[in-house]
Each structure stands twice: as structure tokens, then as C-alpha cells.
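Here the complex is missing a single protein chain, while all its other protein chains stay put.
Note that the chains take the letters A and B in the order they are written out, and that residue 1 is the start of every chain.
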Amino acid sequence: MLWTKKDLLGLEYLNREEIEFVLETAASFKEVSTRDIKKVPALRGKTVVNLFYEPSTRTRVSFEVAAKRLSADVINIATETSSVRKGETLIDTGKNIQALKADIIVMRHNYSGAPTLLARNVDISVINAGDGWHEHPTQALLDIFTLKEKLGTIEGLKVSIIGDISHSRVARSNIWGLTKLGAKVSVCAPKMLIPQAIERMGVTVTHDVDEALQEADAVNVLRMQFERDNQNAFPKQLEYFKNFGITEERLIKAKKNIVVMHPGPINRGIEISSAVADGKHSVILEQVTNGIAVRMAVLFLAAQANEKVDSRQ
Amino acid sequence: MREKTKILDAQTISRTLIRIAHEVLEHNRITDNLAIVGIRSRGAHLAKRLADCVKKIDGKEVPVGILDITLYRDDLTLLNYQPVVHKTEINFDITDKNIILVDDVLYTGRTIRCALSELIDFGRPKTIQLAVLVDRGHRELPIRADYVGKNIPTACNETVEVRLAESDGCDEVVIIEKDNS
Partner (left out) sequence: MKLLIKNGRVIDPANQRDEVLDILIEHDTISKVAKNIKCPADMVIDAADKIVMPGLIDLHVHVREPGREDKETVITATRAALKGGVTTVLAMPNTIPAMDTIENVQLLREIIKRSACINVFICGAITKERSGKALTDISALKRAGVRALSDDGASVDDEEIMLEALQRAKKNKLLVSCHCEDKILANHGAVNLGFTSTRLGLRGISKESEYLRIARDIQLAQKADAPIHIAHISCAESIEIIKKAKKKGINVTCEAAPHHFSLSEEDVLDYDANKKMNPPLREKGDSEAIKQGLRDGTIDAIASDHAPHTENEKDIEFERAEFGVIGLETELAVAITELVDTGILDWTELVRKMSLAPAKILGIEQGTLSVGGRADIVIVNPAAEWVVEKKGIVSKSKNSPFLGRKLKGVVEYTICNGALAYPFV
């Protein structure tokens, strides 16, 4: 397979073969992180710019570690420290980064579609590290990678995604990726948090968490975000935990070897109980480890696709 | 493209590996800290076979590892195909070991250079010795093999193709002449 996509903007834009190829490549990269010297020279001399318009520690650090294990140089730009606040447009920022002769931009943005806009306007690679409510493709890839590692195959698996689906890029990327690989996906949330026409993405919808858990081989628990300054937040959180929180009592009725995932950071006692988060079903920390391998694979493939585009010009 | 000559057949390949195994044992009197590492993909097959030969002669089980050098290549950007990254599998500590690095064909020496870099990232072996089935010349780096199955002088428009039962269904080594187009 010839990888020619310079950008990774979302799993909606990859086909099954491409997703499988990234996962296979990631499997090979996983071994690198188990070595004493956790570094290979594949991206030596390449520059990766983490362009983050939204605070994020774990995704940025994961990308940074991945890039460094490939020997790339990493530059972090966060909105607080850059000219972004002075009103520079996204396209101008991107062109400036390109002028620095960087090779890959890893971008997090609070507006959906911002990476798409940037990718259209620069020649270098753009990797979407989460945009608005749109997509978070590397998160979904690492979720799927972890599932595949745990359960062998994705085809035919029943996966429930529980939480605020409306405002979740993780949910959207997971839905695209999982359904393309043949999983049966259901989403579960209060009515208000299910977006319009989500069924057309090939999922079933439920508002009953016990139903969502019943037949599931795996469950992906999303982080719930309640307004921090909202005085009603606390009772709302309790109510959410009561109705949708993943607890050991609920898991008793689920499949014996159900896999529990969470993209992090977790809110203990809101969407998931501590006992489950730390329990035998949880693969939350394995997800973090696998995130490195997946992001190494994505960076490696993007760098090469971009070289190919260059050499063709 | 046309096949010019068959230079090794299955029987010769098998005899050659036994000979190399003898040479390896002769050179490394103590087999306790011997290990064999093959370069993906055909070097890996040869490494396993070489370990079998050593076992037959000496009775000792020698650890075998597989090296995938894709991430160490210096020509990634020159390739016009997608190199598929496979796993490196070295499940033993290589420090203080005498490593026999195995590949099918020794040509420019660049693959071996990558393999050496990668191996050294895994630890500090006592020695690294190189065994190849075929040395076809045209070196671009100061690298030589310690154990050579057969020296085959070749022209630049020729390639040496090693076929092994594990991946190609039969054991043979042929010279292929490329069209001058």
C-alpha cells in the first residue's frame, strides 16, 4: 500500500484498508518503546510543531514523546505564548510555520474544521489532534488499537460509547473508525447529549446505560464536562453518576471480560467510579501507552507521504 | 527483466549454511554467549536455519532475533514505495554477546550500516560478526562479511535474488538481468 495522504484530519476520510494499515504500522512501533534506548532515527532532522489553540496536556505530551522517539525535533506553540492572540489568522500562522521549514503540524483547535482549513493552505502535513466537536482521529486509533490488542479483532465487536456524544470529537472519530472496521457501535447518553441524525453514522442510540452495557464487548466512557462556575454543577454531576456512571454494580450484569476504556482525563465519581477505573476491566493506562505507538505511526506515515508529494512536484 | 543464471540450488544453500555454522563455531569456541540476529525478511529466515545448524553440530540452543531496519534507513525519502514497518524482535539482552548478524545478500553495505546502528541501540555486544549467503560486491561503505556463502561478481544492471522456502516456496539464488531502459 502506498500512503499518499499528507494530512490526517479525521477517520471519516480514511477507508478500512488505510485504518488497518495505520494500526499495523503502530503495532510495529510499540516495540520501540520497550527498548532501553527508546529511540529510532526514522524522523531525524524533521521538525514537528505542536500547534495547540486549546489547553491539552496529555495529547500534546503523547505527540511530543512519539515525535522524540522517532528522533524528530519538537516545537510547542500554545495560544498563551504566541502571536495568535494578536489576531494573526490561522492561515498566516500556518504559513509562518511552513516558512520555518517545519515538516508536520500537529494541531489542536477549539473550532471544528480548523485543521481542514489549515491543511488546504499549507503544503506540509497537518495532523488533527482534536478539533472542536469534529474529530480526534489519533485518540480513536489508539482506542481501536487497544481494543484489537485486547480482543483480537474489531469485526463484529459490540462497542458502546457512553457520555456526551453531542460535544465529543472522540465519539465521532471512534464511530467512524469502529464502524468501518465492522464493529457494532451504540451510543448512550441523555437525550440532550445525542446529536441529530447520529444513526446515519451507522450506530444505534440508547438512553439506558444498562442496556448499553448488556451485550457490549467494550465500553468507551467519555469525559463529562460540566460548567465549572455553574452552581448546579454538583447536583448535576451526582445525578449523572447515578444514571450513567460506570460502576462495578453495573458491570456485574455486563459481559465477564468487558473492556472499559476512557480517553482521559477521568472524572472519578462522575462518569466512572474509582473502582472501575482502577479495576480489572480498565485498560485506561494501556491506552496511554498505545497512544505513543499510534502517534509514532501517524507521524511516520505523514512524513513520508509528504516527501512523496514533494518529490512528485 | 530476465533470469540469467541460477547460482545456488537448494542443496548448495543447505551445504553452505552448514559450512558457515562450522566456521562460526570454529571462530567462537564458547557458544554460551553466542546469538544470531537476522535482518528482515530473508536474513531472518537464514538466521533461524543457521541456528538449527549450530544446534545440530554443537547441541546448544542459540537465541535468535529479528531486526527490522526500516526506521534506521537513510533512504526513506528516496523510496517510491511505502516501506512497511515490521517489528524488531530481540527478546534477549545482547550486551556482552557475540552476535552473528545474518543477511541474504551483501551489496552496498548500507543495510548492514543500519542494522549495526539499530543493534547498538539495543545494548553493547562483545562482537558483531556478519554472515551473508551471497556477497555481490559494489560496496559503498567500509563493511565486509566475516562469513560468506558465495562470492558472486555482478554487473550493475544485475540483481541477485535469494529465494527461500519460507517466503518464496523454494530455495535458490538467481541472477536477474534488468533491461537497459
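Methods note: a contact is a pair of C-beta atoms (placed from the backbone, for glycine too) under 8 Å apart; a residue touches a chain by one contact, two chains touch by 3 or more.
Computed from a predicted model, the values in this text were never measured in an experiment.
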- Missing chain -> touching shown chains A
- Task: Identify the residue among A:K30, A:H109, A:K158 or A:H262 that touches the chain left out of the display.
- Result: A:H109
- Task: Using the touch definition up top, pick the residue from A:W133, A:Y240 or A:F300 that touches the left-out chain.
- Result: A:W133
- Where the complex has a chain not shown, which of A:K6, A:R172, A:H262 or A:R295 is the residue touching it? A:R172
- Of A:R200, A:K242, A:K256 or A:K280, which one is in contact with the hidden chain? A:R200
- Per the touch rule stated above, chain A touches the missing chain via residues 12, 89-91, 109, 111-114, 116-117, 121, 131-135, 169, 172, 195-198, 200-201
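We take it that only the chains that are shown with their structure count from here on.
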- Approximately how many whole Å separate the CA-defined centres of chain A and chain B? 40
- Message: Considering only the defined contacts, which chain B positions touch chain A in the complex?
- Response: 68, 70-73, 76-77, 79-89, 117-118, 121-123
- Note on the structure: Per the touch rule, the chain A residues reaching chain B in their complex are 1-3, 24-25, 27-32, 35-37, 39-42, 70, 297, 300, 304, 307-308, 311
